[in-house]
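Take this structure first; my questions come after.
Note that one protein chain of the assembly has been removed; the remaining protein chains are unaltered in position.
Read from first to last, the chains carry the letters A and B; within each, the first residue is number 1.
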Amino acid sequence: MIIDFIIFLLVLFAIYGIAGLALNLTLGWGGLINLGFMGFLSIGAYTSAILTTEYHLPVFVGIIAGMILAALISGFVGILIRTIRGDALAIILLGFNFTVYAIGLNWNSVTRGALGIPGIPRPEFFYDDRRFLFLVTILLLLTTLFLYRLTHSSFGRVLGAIRDEELHARVLGKRMFRVKMIVHIVSGALAGLAGALLAHFIRFIDPASFFIHQLVFVLSMIFVGGLASVPGTIIGAFILTLLPEMIRVFVNLPSDILGAIRGIIFSLLLLLVVMFRPKGILGTVELPSAYADRE
Amino acid sequence: MLTVNKLRKSFGGLHAVDDVSFKIARGKITALIGPNGAGKTTLFNLISGTMKTDGGSIMLDADDITALSIEERSRRGLARSFQLSRPFRNLTVEDHLLLALERDDDLFWRNIFFKRETKTEKHKHLREVLDRVSLDAPLNKPAADLSYGQSKLLGIAMAMIHPHQLMLLDEPVAGVNPVVRETISHVLRKLREQGETVFVIEHDMEFIMPLADEVIVLDHGRMIAHGTPKEIQQDPDTLHAYLGAQL
Partner (left out) sequence: MDLILQLISNVLIPGLLFALIAAGFSLTYSVTRVLHLANGGVVIVAGYGFYTGYSLWHWPIWSASLLAIAIAILTGLFINAQIHERMREHGIVSAAGMLVATISVLLIIQNILLAIFGSAPKSFADLQGTVHEFGPVIFTDHEIRILVLIPILLIIFILLLKKTKTGKALRAVADHEQVAEVVGIASRKMRMLAFGISSFLAGIAGILFAIEYNLDPSMGIMITVRMIFRAILGGVGSIGGAILGSLSTETIVALTGYYWNVSWVDFSSFLLTFVVLLIRPNGILGKKKRIV
């Protein structure tokens, strides 16, 4: 049924919308090159999946636990990386992503390793796709409102100042570490939420569900839609969730080649946007130049 | 107001600030002068906290602020403008002024869930400040689009609007045209009339000597003179430092 398929896509769109907003908060508004983002999604997803399958806790408890754990770890990472900047920071965070992946793959007794976790339950009331769509739509709306409010408040202005000129913002008395920690924790919690929702929707996760390919997917969303833009992120999520399905509908190819072609299209899209329209469709900011410290 | 005691800072073997002690009096304009590389900006960095000291202490009134963070010093009432006034590239003039004006805008819950921005009242205040420094730019203009002179004026306006006891101005007229220079001179005079305490680095003697109440001379990281402009102009060490550097 085509309608079921559309509902399926809309759910994915809503979940990735939440993820995109979380990533954009750190990258677009915060100026933090958060290449460890998928790690936080993974933590949310695994926490909720394990709590609901192994320990049979209610799904909502699992989701909230996933959010809390992702937020805590994100905050902890924030404390550890506070003296590191720029490229080194980006790489450390990429390494964090890689580490979470490696733990998921090798901590067999808890994560079942490469086999992944099957049979993750849906929430009782939202068991079918339509009802699940209702749930995630509400959550996306709440997240959007929250992010809009956050970034259009005076707190958002402070965040922008820290992104643009950290030292000047501090000389103006803005407590940088506290602001960055809040961003880490909020973004971590939202990433955990998106990850947990994804786990309960797809009902299966494995370490590869949260790795570089998915990172590039979410990065593409916010670079295409626009850095530091709420509507941009939503539009980006919409375009990017529909795009691969278009390819699947119109082109008939064997599945492993299809996967490769999807990978090529996402990466190429991201590359072209970064090269020729770094602000994205609705983006509002230019991030500091990579060569600034050279001149 | 500000007491600096035996302050030291060296980079490798170079003593950028070497055993410097002085006091800055409330309600006066104190100028910090000296040849290039005398350690003036380093001294400012030590006072505002953007560099760590190697030794000595800095007191603001009765409080020792030597160990405090940049943010905390700013919140205790240190306002500072920069020599190279690089604005926040994605923010508007209004954003800049509000950032300088507001104190608790970095608080999360209050600003997101409780506070409403009341624009009109604030806008009036912001425009007044822009008028005082004769900066003729719309509030919603991106600060990145300001000219060099305008961004200097914005930097001074931000230091003025920042709740402060002491203003640190780093070369306010370096590289600006004569009109802006005259404006800034006027602004400084006004500040003195209002009883503000200003500590200013300046290279331009003709500009600063008529304005300053007191002058501190730095050379090779050492304080070689401290007095009224008149005393300084006759001080043999100062003349030697300047002439020696020029010859």
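What to note about this one:
Just so we're on the same page, contacts are C-beta pairs under 8 Å (C-beta built on N, C-alpha and C of every residue); 3 or more make two chains touch, one makes a residue touch a chain.
Since the structure is predicted, the reported quantities are computational estimates derived from the model, not experimental observations.
Looking at the complete complex, one finds that the omitted chain is in touch with A. When the whole complex is considered, the residue among A:61, A:115, A:142 or A:271 that touches the unshown chain is A:271. Residue A:216 is the one among A:25, A:158 or A:216 that touches the chain not shown. Those residues of chain A that touch the chain absent from the view are 27, 31, 33, 35, 80, 83-88, 90-92, 94-95, 98-99, 102-103, 105-106, 212-213, 215-216, 219, 223, 256-257, 259-261, 263-264, 266-268, 270-271, 274-276, 278, 286-291, 293-295.
Everything below uses one rule, namely that only the chains that are shown with their structure count from here on.
Centroid to centroid, with C-alpha atoms defining each point, chain A and chain B lie 42 Å apart. Chain A meets chain B in the complex at residues 146, 149-150, 153-155, 157-158, 160-161, 163-165, 167-176, 178-179, 182, 228, 284-286, 288.
Of all the residues in chain B, the ones that touch chain A in their complex are 48, 50, 69-71, 74-75, 80, 82, 86-91, 95, 98-100, 102-103, 105-108, 111-113, 115, 117, 158, 162.
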